[in-house]
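Of the protein chains in this complex, all but one are displayed in their positions.
Right, chain A next:
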Amino acid sequence: MRPETETELAEMIRDASGPLRVRGGGTRAVGRSAGELLETGAMSGIVLHEPGALTLVAKAGTPLAEIEAALESEGQRLAFEPMDHRGLLGTDGAPTIGGVAAANVSGPRRVQAGACRDFMLGVRFVDGAGRVVSNGGRVMKNVTGYDLVKLMAGSWGTLGVMTEISFKVLPKPAATATLVLGGLSPEEAVPVLSQALGSPFDVSGAAHLPEGPEGSPLTLVRIEGFAESVAYRGGRLSELFARHQPLVETDEARGATLWKAVRDVEAFHGRPGDVWRISCTPSEAPALAATLGADALVFDWGGGLIWALLPEGADARDRLGAGFRGHATAVRASGDVPTFQPEPAPVAALSAGLRARFDPKGLLNPGLMA
């Protein structure tokens, strides 16, 4: 199924008799879902881009590349820096903006600017009963009624199929610099990242690669803004971390290459094993990582996001133990583990209740999230 309009989509869902596998560009094949393929790619196009109001509205099937090009032409961008899953998952195809929203995909800048969900201003979607629902709008502040926009962000198509999404967009900064610190262990790197994020210098990226592009550990701290300001903050941070002899990378292309390696978890590309994504309290990251016994690791968000490459079939949740107070997602898994972190019973009951309301026939990506 490949509806071209929201009305057509609503009819298709109303007429559906069995499970539907909802797909944008098919690049984020996380978890298992069965059923007839329902593709959103024919509902495509930018509906509105108002640079002076920092807003962009697009149909859900719009290729991400088209949106990025339109923003680029006005010197703007999606500040949440959505990762590209293709290299990690071995998928091809073109990512869509609907896929980004449905999976709440963010990148290194999440730690400063916010997640995809923080930039979503409004959605239109068709729920599992074929009802068309609109929530939020295209203005930056909106507390009119419940925030179903947040509910739809990261719902992986299980509550409804998004047809149109409005975003807050931001200006691209004039300059970027990355402090590069070499040779640190995770135990040394995470406190450095915490100190950077806790400084007044508006750090927009804080990551640690135990195996950098050249094999040795790299700790990265990013700052962005107007040229003089970046130079000033780069200088202050260099003083702060003088004991680690940081280099300041100001070349835009080389800096972008480093952050793309973090964003897309390039260290794992082409390597066998299961990929786990763990959201945790940053300062607990080194100890948690040690218990994982991973073949490879990437730390983002100042330690708050751990990417772990585990042997096939290993269950990261078992290894993290019962006291772990974050969540782990099996992004690429061979074993029979739930993709998403199981929730405590009363919370799981609320999630199940919402699914029953929004998708009463259990049509949309059934079993993907619970």
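Note that in this section contacts are C-beta pairs under 8 Å (C-beta built on N, C-alpha and C of every residue); 3 or more make two chains touch, one makes a residue touch a chain; residues count from 1.
Assume contacts and distances are computed from a predicted model.
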Assuming one chain is omitted from the figure, identify its UniProt name from "Cytochrome c-type biogenesis protein CcmE", "Lipopolysaccharide export system ATP-binding protein LptB", "ABC transporter" or "Glycolate oxidase, GlcD subunit".
"Glycolate oxidase, GlcD subunit"
By the document's definition of touch, the residue of A:Gly87, A:Gly114 or A:Pro217 touching the omitted chain is A:Gly114
Could you tell which one of A:Gly52, A:Gly270 or A:Gly323 touches the chain left off the display?
A:Gly52
Have a look at A:Ser44, A:Thr250 or A:Gln341 and name the one touching the chain we're not showing.
A:Gln341
Can you list, in ascending order, the chain A residues touching the missing chain?
50-55, 74-75, 104, 106, 110-111, 114-115, 117-118, 127, 131-135, 137-151, 153-155, 159, 170-174, 191, 194, 197-200, 202, 225-226, 228-229, 232-233, 279-283, 301, 304-305, 325-329, 340-341, 343-344, 346-347, 350-351, 353-354, 357-358, 369-370
